[in-house]
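The complex is shown incomplete by one protein chain, all other protein chains being positioned as in the whole.
== chain A ==
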Amino acid sequence: MKILVCISNVPDTTSKITFTNNNSEFNNAGIQYIINPYDEIALSKAVDLVNGGANGTVTVINVGEASTEPTIRKALAIGADQAIRVNATPKDAWFVANQIAEYAKKNDFDLILTGRESIDYNGAQVPAMVGELLSIPSVSIAKKLTIENKEVTIEREIEGGKEVLTASFPVVVGTAEGVAEPKIPNMRGIMGARSKSLEVIEPIAVEALTSFSSYETPPTRGSVKLIEESNVHELVNLLHTEAKVI
């Protein structure tokens, strides 16, 4: 089984998000970058599938500048066999999906895993776009993923329940919590990662279809109105007459 795992390099979940240049750019001063947490789930699943006797290889791909290489090395330390970096600034999901699809076209993968969304731009766009560009099925938010005799069974969330569906290879799946436990790299993995291949390839020319023109911080709330513990009726009153939500 050949698996491709798409990883994005995102600000740590505790990062304070600020902007520069008249709020036209994200301010990455002092930001720690990590593997997108959902991509860690995808990668851990891929490593489990290959270690679990399925035989095969796990390739990770990132569309990013050289500064993302520590994140790619971490993916190798977690257990990917090799890595590809498409040497480009990820302009938008369409641009990224085209780069991934281009690489995938030349290297028959059975399974392409992504995270369900990146925690920076939260588009949840890349997996389904890659599926469309390759004319293969995609499931954007999977909560469970099992493979038996090349048949992939996926559980996906729907409003008020879940849906179980099957697909055959090749398929793109965006993974969410529940698909696998994130793996933490061990010393052997970290040492081994240094000698694994990290190939840098040049992007194909693709026009971005979207651009971010300005950023703002969400409106802040006024300070909290504290209500005495002995006076829950007052809370009910305020929710009814002031907030008008009940």
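Here, contacts are C-beta pairs under 8 Å (C-beta built on N, C-alpha and C of every residue); 3 or more make two chains touch, one makes a residue touch a chain; residues count from 1.
We take it that contacts and distances are computed from a predicted model.
UniProt lists the omitted chain of the complex under the protein name "Electron transfer flavoprotein subunit alpha/FixB family protein" (options: "Sulfur carrier protein ThiS", "Electron transfer flavoprotein subunit alpha/FixB family protein", "tRNA N6-adenosine threonylcarbamoyltransferase" or "NADH dehydrogenase"). For chain A, the residues touching the chain absent from view are 11, 13-15, 17, 19, 26, 37-38, 92-94, 97, 119-129, 131-133, 135-141, 143, 153, 156-168, 171, 177-178, 209-218, 221-222, 224-229, 232-233, 235-236, 238-240, 243, 245-246.
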